[in-house]
Structures are given as structure tokens and as C-alpha cells.
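What you see is the complex with one protein chain gone and the rest in place.
Let's look at subunit A:
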Amino acid sequence: MKKEDTVKLISAEGFEFVIDKNAAMVSQTIRNMLTSPGDFAETEHQEVTFPEISTTILEKICQYFYWSLQYASGKETEFHIEPELTLELMMAANYLHT
């Protein structure tokens, strides 16, 4: 995986997730952050910090990105959501337009 094909997503606790850029682009919000014109730190370093999203939730979101790419390619599996994460994940997903 080439470095320019990846992005870094950083959780509230500072945990870093390095994932495929095309996976992260599943989120409209992240897409906008990474591609917006101008000298934004996000665009330049290809990394985004989410001070409001915990590590557990951000990990789940990264899993969803990959699941969604798989789904699009025809592998229609079920995406598992732990009941206790439901509401927090819902809010984060809403924020990320995902």
C-alpha cells in the first residue's frame, strides 16, 4: 500500500487508523475534508482528527468503510453492530454522512 493511497484517521484518544483512501472516501464528510481546495492541514497531510469520536467507535467506522466496499463489489454480508455501541455509532455515522 503506497503512502499516498492511505489516509490517517485519529480518534479522540489519539489512536491512529491508517486506511485506504478509497475506503475513507465512503464518508462524504471525510471526502470533503480531504479534497477541499486550499491549504488545510487535512488536505496536505491526508489525516483527519476526530476529537469527538472515541477509538472504539472510529474502529467500527473503519470496519464499515471496508464492509461497504465489499458490499458494493457484490459480497453482501451482514454488518454486525454491538447493541451497546448503537447510539454512539449512529451519531458518529450521522456526522460523517455515512
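Operating definition for what follows: a residue touches a chain if its C-beta (ideal position, glycine included) is under 8 Å from a C-beta of that chain, and two chains touch if they have at least 3 such contacts; residues count from 1.
In the analysis below, contacts and distances are computed from a predicted model.
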One chain isn't displayed here; going by UniProt, is it "Polymerase III polypeptide H", "Elongin-A", "Superoxide dismutase" or "Pseudouridine synthase II N-terminal domain-containing protein"? "Elongin-A"
If the hidden chain were put back, which residues of subunit A would touch it? 61, 64, 68, 71-72, 76, 79, 81, 83, 86-91, 93-94, 96, 98
